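Have a look at the structure that comes next, please.
Right, subunit A next:
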Amino acid sequence: MTALVTFKDVHKSYGTLPVLKGVSLTVPEGRVVALIGRSGSGKSTALRCINGLETIQSGTLEVCGRKLHEANCDLRHLRMEVGIVFQSYNLFPHLTVEQNVTLAPRLTGKASQAEAHEIARKVLEQVGLAEKAKAYPEQLSGGQQQRVAIARSLAMQPRVILFDEVTSALDPELTAEVLKTIEQLAQSGMTMVLVTHEMSFARRVADEIIFMHQGVVWETGDGSMFDNPQTPELRQFVGSGL
Partner candidate 1 sequence: MTFAGLTPNQLLFILQGAGWTVILSLLGFVGGSVIGLPAAVGRISKNRLLRFGIAGYINLIQGIPLPIIMFLCYFGMSIAGFSVPALVAAAVAMTAYCSAYLAEIWRGALMSVPKAQWEAAECLALKPFQRLTHVILPQAVRISIAPTVGFLVQIVKNSSYAVVIGFAELTYTARLLNNSTFRPFVIFSIAALLYFAICYPLSLYSRRLERRLKRG
Partner candidate 2 sequence: MSYQFDFSFLYDYWPDLLAGMRLTIGLSVLSILFGFIFGSACAIARVHGGKTLRTIVGCYVDLVRNTPLVVQAFWLFFGMASMGLKIGAFWAAIITLVINVGAYTTEIIRAGLESIPRGQKEAADCLALRRWQVILYIELPQAVERVYPALVSQFILMMLATSIMSQISVEELTGAAYGIQSMTFRGFEVYVVVAVIYLVLSWLTRTMFEVIARIAFTRRRLRTPL
């Protein structure tokens, strides 16, 4: 099993404030990895490093065979293989759902007009929103918008998708529908990295859970690590209900 994402002793700081203090982790192909931890633990920053939204200062980071620690790394081609879904959806408000989904495949030359249309139909069906193709983002609920954002990512046929706290802005009932979509995606064998606050969801869906604390990987395990935390920090984190 090949690793799609490999962090080796990655450091990053904002100005004088260190955020990642030697992170090492791997994400094998076909696996679902959840990053958990308090806010400020570096989990979101680590995620954003994976598709080059943040640059690292030392260590090595390889994603889909590309070396992100090297200055001349081609981010555009990297991003054809790494999708991301944001907390705030970031759909393009001036485009319909279908246009949102087909924009990137068309403009990057991955698909012709007709192919893009076919892709849109497929991925929108996958997230259960085929009937909303002609709608504008603001006509949809938050949960539906987030599912469109997932579809937009899928349309690029990425090798790995990153999820950055994608349900944090949603009401509980809307959260459920988005989580269901992600779960189905996990079952289809998509490689995924998720930063999440939904512990029970992480436990159910993730093959591996990584607990980050103070900028390093503190504890790693599968779902059972919540029942039997090895470190006082994780025990406290689990106990706090977060």
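Convention: a residue touches a chain if its C-beta (ideal position, glycine included) is under 8 Å from a C-beta of that chain, and two chains touch if they have at least 3 such contacts; residues count from 1.
Candidates were picked such that all candidates are chains of the complex that A comes from, given by their letters.
Bear in mind the structure is a predicted one, so any value in this text is a computation, not a measurement.
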For subunit A, as assembled in this complex, the candidate in touch from 1 or 2: 2
Candidate 2 contact footprint on subunit A (complex, rising order): 51, 53, 75-77, 79-80, 83-84, 86, 88, 90-94, 96, 103-104, 107-108, 136, 138-139, 152, 156
